[in-house]
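One structure, as structure tokens, below. Some questions next.
The excerpt is restricted to a subset of chains, each kept in its original location.
Order as written gives the chain letters A and B; numbering starts at 1 within each chain.
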Amino acid sequence: MPWYQNTFRLPRFERGFHLITHTIESNMPEIQKIKIGLAHVFIHHTSAALTINENADPTVRLDFEEHFTRAVPENAPYYKHNYEGSDDMPAHIKASLLGNSVTIPITNGRLNLGTWQGVYLCEHRNHASGRTITVTIQGQEANGE
Amino acid sequence: MPWYQNTFRLPRFERGFHLITHTIESNMPEIQKIKIGLAHVFIHHTSAALTINENADPTVRLDFEEHFTRAVPENAPYYKHNYEGSDDMPAHIKASLLGNSVTIPITNGRLNLGTWQGVYLCEHRNHASGRTITVTIQGQEANGE
């Protein structure tokens, strides 16, 4: 039962919520070897997040952005950490609300997501560069190892 | 150190927060074999969530529902994804705020939860049917394997 771990860089995404399920799968082809196991996806940043949500209608992802922009205000008068731009402190808070990793069951060589589930990159900065992700998987292989 | 994975369907729950710790345990009796390990509980939906919170006083769970109903409004004028009912888009947002999986240590054959901790199903739709859960566990067995 070997472990596999791969670190890669996502391309730059605009502020908002973006589906990256296929990028994760293509950067960790060893998922196909695992019969039963888990995949852990981790983002190495504090102003972007990962979550799992609806993978079909793109307006869901637009509504996420609208909601979080209102729920975590920019330029709140009580922010003390404001020298990195008005989007920075809200980005930190949103990152912790949404979380910086997701763990997904692997079943018969595939990420065992529900029909409507996909992995979102939640980009909270206005002008971020690419983001670094580490995927770690382990499980029981089909050959019994 | 074998892996165990089981997928099962919860009965239909009303909108709100519901304790499901015992349902998880009864659907994964192999927890009892594990001396040290982890249990990962995953919900295959985007409008319901899992979280861990207070397992004793049912008013805590009522207050959760009241809070989240206010914190994530229905019929917000900026929602674009509104053709599945007024409870749908808020349900997606609440699902990502609370998270779609929990991971719990296993110690000496039991879920090693705190005295006051239980696993909640967070049902955010008004008229959902049952929800599908996958539990994946792995660990060191008492016999040393």
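Definition applied: a residue touches a chain if its C-beta (ideal position, glycine included) is under 8 Å from a C-beta of that chain, and two chains touch if they have at least 3 such contacts.
None of these values were measured; they are calculated from a predicted model.
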{"item": "Identical protein chains in the complete assembly, only 2 of which are shown", "value": "3"}
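As a convention for this text, only the chains that are shown with their structure count from here on.
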{"item": "Euclidean distance of C-alpha centroids - chain A vs chain B, Å", "value": "19"}
{"item": "Interface residues, chain A side, partner chain B - complex", "value": "1, 36-38, 51-54, 57, 59-60, 62-64, 66-67, 71, 97-99, 102-105, 107, 112-117, 120, 138-140"}
{"item": "Sites on chain B touched by chain A in the complex", "value": "1-5, 7, 40, 42-46, 71-72, 76, 78-81, 89, 92-93, 95-97, 99-101, 103, 132, 134, 136, 138"}
